[in-house]
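Now for subunit A:
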Amino acid sequence: METVAEWFLWLKEAHGIKLTIFYDELDRTRFLKGVWTTIHLSFVCVLASIVIGIAGAWLQMSPLVWVRRIMSGYIAFFRNTPPLVQLYFFYFAVDSALSGLFGIRGGIMSSYGWAVMALSFFAGAFNTEIFRAGIEAVPKSTTEAAQALGYSRFQIFRYITFPLAYRVCLPALNNNLINLVKTTTVAYAIAVPETLYISNQIWSDEYNVPEMMNVVWVVYIVLVGVLVWLMHRWEKAIRVPGFGQ
Partner candidate 1 sequence: MKPVLDSNNTDLPVMMPFRPGAATWDARDWAGLATSRRFGLALALVLISWILIDSAAAQMVSTQGQTVWQTLVKWTPLMMFGPEGEFGGFVLNIVVSFIAMALGTFMGLWLGLGQVSPNRFISRGSWAITQLFRNSPWLVLLFYFMLLLPFFIRIGDTRIEVSGWAKATFALSLPIMANVSEIVRGSIASIPTGQWDSAESLAFTRTQTMWRIILPQCIKRMIPPWMNWYCILTMSTPLISILGVNDGMRLTQDALAAEGRSEYLIPMYLWLMSWFFIYSYPIAMLTRKLENRFAVNQ
Partner candidate 2 sequence: MTDTWTPDQPIVSIKDVHKSFGDLEVLKGVSFDVMKGEVICIIGPSGSGKSTLIRCINALNDIQSGSITVEGLEVNTPNLDKLALRKKVGMVFQQYNLFPHKTAIENVMMAPLLVLKQSPEEVEARARSLIRKVRLEGKENAYPGELSGGQQQRVAIARSLAMNPDVMLFDEVTAALDPETVKEVLVTIKDLAAEGMTCMLVTHEMGFAKEIGDHIYFTDRGVIVEHGPPATFFKKASDPRTREFLSQIL
């Protein structure tokens, strides 16, 4: 590690390229913390949005008309309004209103919490559509055949519908989750200490904007690239020949 630090110091002396995160203790620490925040923010949002998506898909198939209408409304709202505005709406407007309502000072949740809330509901709206499409893609005749064989409703869902539906969903779902990871950068706007935000602090302190911008870009390319690769491997591994694509 020492030689790495030395080489980057040399780079600064010789070419004026200031990659402080490699040789400065403080910068390196806070940068790595920022990357870690991005990673676990993405992780939490992905999980939460999947749960919301499943719940939403189930609700959308409810026999009650008004439940379905409210779900349609939720999906239409989150898909047709900007995620950044949704985030501000939650963090500033909703937080303030709820705090006022319950008399809590200083906000109900941290910026991280509201970011998770806003991003999960945003991605959850898309996931609901994706899961619904997946379930509908299982031909009715297949489930009827299962019924004729005596499967119970739950067994049909577990052994027939779910395995087939999830293979249909997976490409679209993966796409959405990758987009979610990219969208976590909007949390910058409400001062969540993720990669972009921390990098901004670093370049304000060290005056090394081009260097840090390149580092940030590379870090995100690598993070997203690894995720894309993993998703592809997963899709390939579960592929059933002749079904779907």
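Selection criteria: all candidates are chains of the complex that A comes from, given by their letters.
As a convention for this text, a residue touches a chain if its C-beta (ideal position, glycine included) is under 8 Å from a C-beta of that chain, and two chains touch if they have at least 3 such contacts; residues count from 1.
Source: prediction; values computed, not measured.
Peer 1: Subunit A is shown by itself; which of 1 or 2 touches it in the complex?
Peer 2: Only one candidate touches subunit A in this complex, namely 1.
Peer 1: Show which residues of subunit A lie in contact with candidate 1 when the two form their complex.
Peer 2: Counting only subunit A, the residues touching candidate 1 are 65, 69-70, 72-73, 76-77, 79-86, 88-89, 92-94, 96-97, 100, 178, 182-186, 188-189, 196, 209-210, 213, 216-217, 220-221, 224-225, 228.
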